[in-house]
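Once you've had a glance at the structure underneath, I'll fire off some questions.
All protein chains of the complex are present and in place, except for one that has been dropped.
Which chain is which? They are A and B, in the order written, and residues in each are numbered from 1.
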Amino acid sequence: MYEFEFARPETVADALQALGEEDAQALGGGQTLIPTLKQRLAMPTTLVSLGGIAEIKGVCQTDDGKLAIGGGTTHADVAAGASAYPALAALAGQIGDPAVRNRGTIGGSLANNDPAACYPAAALASGATIVTNAREIAADDYFQGMFTTALEEGEIITEVRFPVPEAANYQKFLQPASRFAMVGVFVAKFADGVRVAVTGASEEGVFRWTEAEAALSANFSADAITGLSVAEDGMIGDIHGTKAYRAHLVGVMTKRAVTAAG
Amino acid sequence: MPKDIDAKESGIGAATKRREDIRFLTGTGNYTDDINVNGQAYVHFLRSDVAHGRITSLDTSAAAAMPGVLRVFTGADFEGIGGLPCGWQVTDRFGEVMQEPAHPVLAQGKVRHVGDPIAAVVAESAELARDAAEAIELEIDELPAVIDMKAALQDGAPKVHDDLTSNLCYDWGFVEENKEAVAKAFDAAAHVTTLELVNNRLVANPMEPRVAVGDFNRATGESTLYTTSQNPHVIRLLMGAFVLGIPEHKLRVVAPDVGGGFGSKIFHYAEEAFCTFAAKALNRAVKWTSSRSEAFMSDAHGRDHVTKIELALDADNNFTALRTETYANMGAYLSTFAPSVPTWLHGTLMAGNYKTPLIYVNVKAVFTNTVPVDAYRGAGRPEATFQLERVIDKAARELDVDPIALRRQNFVTEFPYATPVAVEYDTGDYVATMDKLEEIADVAGFAARRAESEKSGKLRGLGVNCYIEACGIAPSNLVGQLGARAGLYESATVRVNATGGIVVMTGSHSHGQGHETSFPQVISEMIGIPEDMVEIEHGDTNNAPMGMGTYGSRSLAVGGSAMVRATEKIINKAKKIAAHLMEAADADIELKDGKFSVAGTDKSVAWGDVTLAAYVPHNYPLEEIEPGLEETAFYDPANFTYPAGAYACEVEVDPDTGKVTIERFAAADDFGNVVNPMIVDGQVHGGLGQGIGQALLEGCVYDEDGQLLSASFMDYAMPRADDVPFYQVDHSCQTPCTHNPLGVKGCGEAGAIGSPPAVVNAVVDALRSAGKNVTHIDMPLTPARVWAAMQG
Partner (left out) sequence: MTKVSMTVNGRPMSGEVEGRTLLVSFLRDQQGLTGTHVGCDTSQCGACVVHVDGKAVKSCTMLALEAEGAEVATIEGQAAPDGTLNAIQAAFQEHHGLQCGFCTPGMVMSAAALLKENPKPSEGEIRHYLEGNLCRCTGYHNIVKAIMAASGQDVTSIAAE
C-alpha cells in the first residue's frame, strides 16, 4: 500500500468534511478496498473510515413499510437483522465468508458496484432507493455500469431503502475461485409486477432482465422463462465460463429463483 | 480403519497424537517469517510484467536515492556469479544430453516469463523497498512469446533462449529399443483405444508463502540462510557450490517450521541466493517475504503435460502394448529437478498395476515463456496414472466391458515383477486392494444410489481406478545412471544422552508430515522406552548430518531407515556396555522394554544404567569401546518402494449447470507397514483434497501473450471445505516393502496420484448415463466445461 493519512470521523458531517480533501477516499468495511490498496491500484492521500459513524448503522422498518438499512451496516448485521425481508437477509448471509461479512458493508458494496457483487442485484430487483448525504437515488438510476454509479465524489451512502416484495429469492452460482457470483439472479414479485436483476454475468454490470420480468409478471412460474434467453453478446467471457455459459446460467438461476420464491 | 487405530498405545502402529500440534495450536510455531534478525533490511523484487523481452534500459539511480534504500541490485551485480543449477541431466533418445540454459539470479539482458526478477531493492522496510522499486526506470523491448508447447516447437518459433538451437529441451524415448516391437504389437492388436488429454498446470500453493532471510557474520565469515525449504542441505549444496561459491562450513541453512511444501519448496530459488548474497554485500540481514500474488509467478508450477496415449488389446481384452507421446512444459528455465519429472518419474510408471508386456514412452520437454515447472505432489506419477487409467476406462466403454473387470483381468499378480519400463515391483496385491475398495466404496450399492440421484434430477457416476507409484526415492547408483546430479540417500544421527533421553538429528524435513511424533515411535519400539524420551531435530544444516530432505514420500522409507540403522548401532554398542556391567558375553544380552538382560538369567540392567555408564565410564570396557553413545547412519535404498491402491469416486452432476459434486470418495491403499495410522490417514486425506482440486477446480492459465490469468486466489480455485466430502480411506491391505528395515512404502503422494482419474472417470460415467456421448473432458472439470461437453 502507498502511505495515506487515516481519519475515523464519528458523524456524517465530519466524514464529508474529511472527504472534501483532495484525493480523500471513503473506507467502508474495506473488504474490497484494502486488497485493492495492497495491489497499489489506488492512491488516496487520506482514507476516511466510515466505521465509526453510528448514525449510518442498523436495520429498521420505515413508516411506509420499507426496510431501511444504514449504509455502514455489515453484511452479517443485515443477515441477522433483515428478517422482514428474508430474501435480502439470505443474500447478505451468502456474501464472501463469515469474516468478510463481519466487516463488509452494504454501502461499501453498492458504492463499489463490482460487476459480480450480490447487493446490486438485490437493490435493483427491489427497486431500492439509495440515500446519500445529499439526495435519494432510485436504483434504476444508480447503477451505471461496472464499478460505476451515480455517486458524486465525496458522496456517502447513508441508507438503502428496500420496498419489501410479496415474494423474492436470490440464486447465486459461484465463480469457483473467488466465490463471487458468476451469475446471480434476484427475483422480486411486487403487486404491480416482477423485477429481475442479474449480477455477475454482464460486462455492463448488474442489469434488469426485462423480458423475463414481463413474462413473470404475467405468469410467476419457472415455466414462464422457458424459451427466453439473454443475448450472449455483452456477457462476460473468461477462464471460468464463456459468454454462452453465463447467458445459459442466467436462465437457469432465474428459474430457480422463481421456484424458490414460490 | 477402526481396527488398527488405537490398537497400540505407543510404538509402531500406534495412533500417537502429534506433539508438534501444541505449538501450532497455540500460535508458538516458528516459521521463517516469524524470524527477524536484528537490523534486518527488506528486499522487494522488480519483476517482469511481460512474458518475453529484451531489457533495453535499466536505470536504478532514482530508486537508489529514495528514502530508506540501502542498495538496488541488478543482473550486473551477478555477472560472473553462478546461475541457478539444474540437478538432473536427461539424455535424449539419440544419446545427446538435454539443452540446458543459464538461469540467472536476476535477469541478464532478457526476461523470459512474467515474474522473472529484474532488479532487487533493499531498504529499511518492505514498503519502502516497494516504493523505491516503482522509481526504477525500465524499458523492455517486448518480443513475441511462446506459450503453447507445440507452437514453440514449430520452425521459426521465437526462441526463449537465444543460445539454444530451439525450444526443445530434450526428446526422450523409453524404452527406445522397444519402439518397433511396440509398433508391431499395435499392428497386430484386436482393438486400439486412443485418447488425447491435458494434465492441467497447477500451482502448489502451500498456505505458507516462501520466505528467505539471509544473514552474514563478518567476524566468522559465516553466511546463514533461513528459508522455507523441504531440504536445507540440498539448498546449502546447490547455493553454496554452484551459485555463490560458499563452502559448506561457512554456510548454514535453516528451514524451521515450514508451512507445507508439496514439492514447491524442494527447489533452490533465486530469492534464496539473493538474500544470502545481499546480506554479505550489505553486512545486514536481508529478508524477503513472498506475497501470494508473487508466489503465483515465482514458485515453480506443476504438471502441464499434453499427451496422446494408445492402448492395444488382443481379442480377449488383454493389454498387449501401450504407447504415449507427451509434451512436457519446462517453463522458461530448468527448475532444480524439472527434467526428471516427465521422464524417470513418469515413464517408469507407465506399466501401472498391469502386466502390459510392451511399452514405449516419448516425451518432448519444451521451453516456453512461462514460470518454470517442476515437481508437485506426485511429480510425474499423477501424469502417468491419469493417462493410463483414463485410457483403460475409455477402452472398457468402447469394448462394453466392466471397467473394474478389465483392470482385474490385466493386473500384475506375481511378485517381484519386472516391468517393461525398467523398474521391479518388489511386492503388492492389487486384487486385495481392489476387493477392499469394492467393499468400502459399496460399489454394489451404486445402482441404487444412482436411481435416487436420478429422482432428484441429478446424474450420478462412478469412477474407479488403480494407481502405483515409485517412492522412497531413491537408489543413488541407479539415479546417478539416469542423470541425477545428487545422491538420494538419507541420514540420521542418534544421540543418546547420559540419562537415557535421545535426540535424533535427521536429514528428513517435516513440514506437516509429523516426523517429530512418528520417528520417536520407531525408536520407542526398538528400545522399549517411552516415545517422549525421544526428540527429533531437523532443518538445520549445523545440526543434522548431510541429508537429502523430504519429498517423493521418502522420509520414513529412507530417512526412517537411516534412523533404524543408527539405532541398531546404538543398541549393539549398548549391549556391549551392558554385557560388561553384568559380566556376561555380548551375545547373551537381550534388550526388551528398555531393559538389558542376560539370556537365561534374572540379571538385568536398565537402559538408563547403560547410557549413564557410557558417559560416566568408571566401570567400562575402555580398551574395547569408546565412551559415549552417539551413532550416525546413512541409508541408501536398494530399490524404490511401490505403494499401490484402488480408488473410487462417486459424483453427482447437475445437468442444468454442469456442476459436479463429489458425493463419495473411497481409497484403499497398500502402504506396507504403517507406523502411525492417524498420520497416514491424514496424508491420504490431504492428497485426495489436492487430487480432487486438480480434477475439478485448479487450473493455471496463461493467455497467448504469456500473461498469467489465474494469478491469485480470486482466479485460481483452491479446494475449500465444502468442495470435498468425508473420505473413506483404508490401508489394511499391507504387503510390506521387502528391502527396507521397516517394511514401509510411503503415503504422502498417493492421494494426489490416485484421485484425479477417479473423478474424471466418474463424471464421464455420469454423463454417459444420460446418453451423452462424452468420452473425455480435460481437467479441471469446471461447471462451464462439463456443461459445454453436454451440449456437444
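By our rule, a residue touches a chain if its C-beta (ideal position, glycine included) is under 8 Å from a C-beta of that chain, and two chains touch if they have at least 3 such contacts.
Because the structure is a prediction, the values reported are computed rather than measured.
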{"item": "Which residue of A:23, A:97, A:141 or A:223 touches the chain not shown here", "value": "A:97"}
{"item": "Given B:17, B:150 or B:592, the one touching the chain that is not displayed", "value": "B:17"}
{"item": "Among B:127, B:454 or B:705, residue touching the chain not depicted", "value": "B:127"}
{"item": "Touch with the omitted chain, as defined above, among A:49, A:73 or A:109", "value": "A:49"}
{"item": "Contacting the left-out chain in the complete assembly, out of B:27, B:95 or B:156", "value": "B:27"}
{"item": "Residues in chain B touching the chain absent from view", "value": "1-2, 5, 17-18, 20-29, 31, 33-34, 36, 127, 205-209, 257-260, 262, 291-293, 511-514, 678-679, 681-682, 685-690, 692, 712-714, 718-722, 724, 726-730, 751"}
{"item": "Missing-chain contacts mapped onto chain A", "value": "1-6, 8, 27, 30-31, 34-35, 37-39, 47, 49, 51, 76, 96-100, 102-103, 178-179"}
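The working rule: only the chains that are shown with their structure count from here on.
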{"item": "Rounded Å distance between chain A and chain B, as computed from the means of their C-alpha atoms", "value": "43"}
{"item": "Residue ranges of chain A in contact with chain B within the complex", "value": "1-3, 38-40, 173, 176-178, 238-242, 245, 248-249, 252"}
{"item": "Chain B residues within the chain A interface of the complex", "value": "127, 130-131, 134, 291, 293, 656-657, 659, 697, 699, 701, 709-710, 713-718, 782-784, 787-788"}
